Structure formats: structure tokens, C-alpha cells
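Let me give you the structure first, and then I'll get to my questions.
A single protein chain has been omitted; all remaining protein chains appear in their positions.
Lettered A and B in written order, each chain numbered from 1.
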Amino acid sequence: MTHAHGSIALVAERCTSCMICARECPTWCISLTSHTEKSAPAPGARERTHNVLDTFTIDWALCMYCGVCIEQCPTDALLWDGAHVPATDRLSDLLHGLHGG
Amino acid sequence: MAEGSGEVVAAGEWFPRVERARAEGFVHLANLTAVDEVGLSDHIRVLLFLTDAEGARRLRLDVLVDRDRCELAGITPLYAGAAWLQRQVHDFFGVRFTGDDNRPLLNHGGGTPLRKDFLLEPRIQGRWPGALEPGESDASPGRRRLVPPGVPEAGLLDNPDATAAEIALSASGTRVRRGR
Partner (left out) sequence: MLQAKDWFGDSSVYVVDVPLACCALESQAAAGTANLVDVPAGARIVVALSGTITNAVAPAVRELLAGLPGKPVVVSFGSCACVGGPYWDSYSVAKGAADMGVEVDRFIAGCPPPPEALAAVLEEVRLG
């Protein structure tokens, strides 16, 4: 049997590191780190700063699978994924980095 | 549950007023509970919900008990069923019901968990992932940080003059984002 709401997936390209998911999560199970980078969009244009996602981790042991992070993400970078997180021998193995480190 | 709001009874009049209500036919104790009014006034509001035998007529009686000298007459001589409900209110709000059993019923860990200035230690000690700002990888000190619901503003708990109302308000949290 497949489950539409088995776990939560990150679409990293859409993430702007805004922190909203980590702040809205009721169980504090989302951690993310980022840094800023500068870029000039066109020659002579004003230099812009943007966020770059470094790490994105969900502690599945704590996750309530409530979907608030998915609802609140302003860029649709979080989605329901079908596969339920497999059982593990150690709690630390339930801490999944979904991107980068 | 009751029509309109509760009739507020003076604390000293509690037992006689409840006795009179029972004599008037409100013989069924539906519920006895409490609310911490800190922020509005320094009281614990105890609420008593009574109905008549058929459940047709309803009466709600409220009494405001001082948060610090938190005592109220016990009413088990009138309603035996008040015993557990009073113990529960004592467990969670610290109201002492004179003349009645105040032993812990559900909360054996101490403290008064449903008072609004009661804080959850793990939330205060724990590291909230949302404290980082966009573009940060570690929390640089000296920067004013967002706090999650249940955690007061930094430094408030170290202030001996902080009132219960100030702590409760500070820990009430702000919505990070208002809907979509």
C-alpha cells in the first residue's frame, strides 16, 4: 500500500533559506543552515545578496507529519513524498539530511 | 455551555452560594475547572457548571481566587463528585480547597502546569532551530533573536522583578507567518 503522506521531501532549488519551515514546525524537527552570496545580475547593475542553502535536516523521530512546513513554505520547496521512513537501530539514523551536509 | 457568562461570586460567599444553588434544584455537578486570569487580573478563575436533574436548566458560577493566597472553600459536602475535580484544579492551578482533599491526582511532578507563567524547561534549555536568521549557519552572539512560543524574551527570567503577567505575555509567542 502506498501512502501519499509518508514523508516530506525537499526541492532544494526552490529553497530560499527563509527559515519559515523551521520556525513554524511545532516539534522543532527541521534544522537548516545557509550562507549569503553576492551576485551582479547584469553588468553595471547593483550588487544583490541572496541566501544559499547549506544543510537541511529533518529529525524523522520527532516529525509529526502534520504538513505545516509544506503549507507554509512560500516557494513550494517542500512536498509530500510517498515512502515512509524506514525503521532504524539507532535514533541518530532517523536524522536525515535532505541536502548538502 | 451556560446561558451568557458565569455569575461571579465573592470568594467568601462561595460555599453558601453553591449550597443555595443546589437547594434551588441544580443538583448535578457537570464540571469544575479553572482559568488563569494573569494578564487580566491576578486571579485564578474557578468555574462551576451545574445543571438540574434533567439537564434542562444550567447555571455557571465563577469565583476569582487570589493567585498568591490561593484558597477556596471545598464543596464536596454538597457534591461528592467535586472531589476529583478539585484535586485536578489544585494539581494544575495551585488552588487549595479548604476542608477537602488536596492530594495530587494527575500531576505528581509538582508545579502548577496550567498557570500561564509555568514554562516548559526543555523548550527554554533546548536549541530552537528557528533562532537562526536566513543566511546564517550558526547563531552569532549579541544579535537579538526570535524566540519560539513558550520561551520568554532573553534575560526576562533572570530579572527578579519580572511579574507573572510579564513572563506569561513574553512566552505567548508571535506567529511567524500569517497564513497564505
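One rule holds for everything that comes next: a contact is a pair of C-beta atoms (placed from the backbone, for glycine too) under 8 Å apart; a residue touches a chain by one contact, two chains touch by 3 or more.
Keep in mind that this is a model prediction, so the values were computed, not measured.
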Chains in view that touch the one left out, judged over the entire complex: A, B
Missing-chain contact, candidates A:C15, A:L32 or A:C63, resolves to A:C63
Identified contact with the non-displayed chain, of B:R69, B:H108 or B:R144: B:H108
Tell me, which residues in subunit A touch the chain that this view leaves out? 1, 3, 6, 26-27, 59-66, 84-91, 93-94
Tell me, which residues in subunit B touch the chain that this view leaves out? 106-109, 111, 113, 120-123, 126, 150
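Here, only the chains that are shown with their structure count from here on.
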In the complex of these two chains, what residues of subunit A are touching subunit B? 16-20, 22-25, 28, 30-36, 49, 51, 54, 71-72, 74
Provide the residue numbers of subunit B that touch subunit A in the complex, in ascending order. 126, 128-130, 132-138, 146, 148, 176-177, 180
